[in-house]
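One protein chain omitted, others in place.
Take a look at chain A:
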Amino acid sequence: MNTDNPIPENELQRLAALKRYNILDTLPDHAFDDATKLVSYICGVPIAHISFIDESRQWFKSEIGIGVSEVPREISFCRYTIMESKMVEINDTFLNERFKDDPNVTGGFKVRFYAGVPLTTPDGFNIGTICAVDHVAKSLDENQRNALSIVAKHVISQLELQTKNIELNAQKKIAERAVLAKDSFLANMSHEIRTPLNAIIGFTDLLAQTKLDETQRDYIESVQIAGENLLLIVNDILDLSKIESGNLTIDSEPFNLKKTLKHIYNLLKVKAHKEVEFNLFLDADMPETVVGDQARLNQILVNLIGNALKFTDEGDVTVSVKKIEETDDRYSLRFSVKDTGIGIPEDKLKSIFERFTQAEESTTRRFGGTGLGLNIVKQLIELQKAEIHVKSKEGRGSEFYFVISYKKAENTVDEVKPISKNDLGPLKILLCEDNVLNQKLVTSVINNFGFELDIAENGEEGIALLSQNKYDLILMDLQMPVKDGYQTTEYIRNELNLDIPIIAMTAHSLVGEQERCYKVGMNAYVPKPFKQASLLKAIKNVMNQDVVHEKKRFIDFSILDEIASGNSDFKNEMITLFIEKIPHQTEELVAAFKNEEYDFVKKIAHNMKSSLDIFMLTDLTNCLSIIEEDALRCEFTSDTADKINILNCGIEETVKILKDL
């Protein structure tokens, strides 16, 4: 009996090379099974296999005629083959000194003929073998030997390919994470930049309202313009990061189109050069009101018209809107911005929509701008399922146009009745805010409105003040030390049981945040840097209970409707199922998250995604994907907790809306 146990010189490195492929104990695979079959056909043998040899065993990735998944290394023929650099062929084991008494020759697999080629990695390690075995003595011809070696090379290529694919996928994951990190970096940075900018713009506004001499007024105006330009750039960057991360959504609310256009016109009129005629042409049968995203239309047009005015020294800039199609429930409107400015060279017509590109490199210096505007415009138009077109002749002018299809408004928009400041009377307001500059700014603005203001440095101080004095309203910053805005609001609502109106003030612009504010019981939301008018409007809104209006989540039923094909019973059945199941699953998820039960979190998150898909709750599904991935990595961070929170709020809100249907 043969007890020889040969170990290759480079055994440790060899084992490391084998481990790299992660092939041991994997599921069967066609590619390897095919190769094994090929060996059996080519060599005309009943037994063939592809195997890998680790410290203690020979493991069969693929086999014909063996029927076991592994054998101990000590009884494996192949332990000799991996010592060689070429094929080992034993034509008749009975005549071979080394093997004639081997248990697998005298019994076992009854090996009489053996041919094995080592599987050699590109860096030269024999990690396994591919073999042909027979119960009778035989000899391979030259072609068969060649073929066996070629198949061996293919097996290694296949292994390499799989490993590369797995590596590639891992790299892809890393890249995707990097993009996420970049997005949140951008969102956070713009938050950090906007907070002080908020103070600069606000104080400049206040300063401009004081008595100034001509030079001072000139200086202040320059600061105002610079501040606003800086804000535009920060907003551009934030918009881009939102578009890229898929977090920018298009609203669908009725709005007055004519008013919007006139407002833009009046706003930009002042920017036109003296020799430029600035026109707004509205089609006579253009609808008054449509359903869509007013803010985004505003942004698109301000950008395009702003460009047209910037690049036109004489002649005219014409904005025209035309109805080109009307169906039962939609209008198609063509928006055009045409100028007689410097125009765009033909070879630049495509690249102007790319990021950080302007038609000429020198343009940046002559005309200013970030080079982000047109890229954002293009993406905003595409998000509304439309396309931007441009026609231009150098030196003659340009025309940018696009056609957006808007839903018809069912009835006219209810105009919020303007309430004059006096209607509110004297108000006593509490501000919870830790930033000194913002405290001063809000103080001046609120005093301007004629209201009284107390300041708390953080939530806890706010709660203390609240129990000492009577206030009409609270302005709440979200990020504060000790107790943040959410916690403070929760405390006021749940512990103090007060229904005093609370307005959130925040420079955060992250998706889901607004929802979270409403969820914890705030009544309104004013983004920073705030305009005096919008703060006053928010105060009026919350003080006039009839006008209090919660921004509701919009649930897109188009997939469910497509599935239900008009059967409302089925649709209702699915909605009921959602209401019955999802809140319970969410509870389970939250509990499992708290207990760090990674496996369970992964399972529930995964399962919930399919349900949420049907209701097109994309933002919540995205949260679930991140939660699922974090669970897979067995690592929960504050970001995961945030996602859990957003998900929880979103589900609660969705269920509420579904119940009210």
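Heads up, the rule we're going with is that a contact is a pair of C-beta atoms (placed from the backbone, for glycine too) under 8 Å apart; a residue touches a chain by one contact, two chains touch by 3 or more; residues count from 1.
Going forward, contacts and distances are computed from a predicted model.
Name of the non-displayed chain as stated in its UniProt record, restricted to "ABC transporter permease", "Thiamine pyrimidine synthase", "Pyruvate,orthophosphate dikinase" or "Response regulator receiver domain-containing protein": "Response regulator receiver domain-containing protein".
The residue from A:Q216, A:S610 or A:T637 that touches the chain not shown here is A:S610.
Interface note for the absent chain: among A:Y518, A:F578 or A:F636, the touching residue is A:F578. Among A:A137, A:I166, A:L496 or A:I657, only A:I166 touches the chain left out of the display. The omitted chain makes contact with chain A at the following residues, 27-31, 162, 165-166, 169, 172-173, 559-560, 562-565, 567, 570, 573-574, 577-578, 581, 603, 606-607, 609-611, 613-614, 616, 621, 625, 628, 632.
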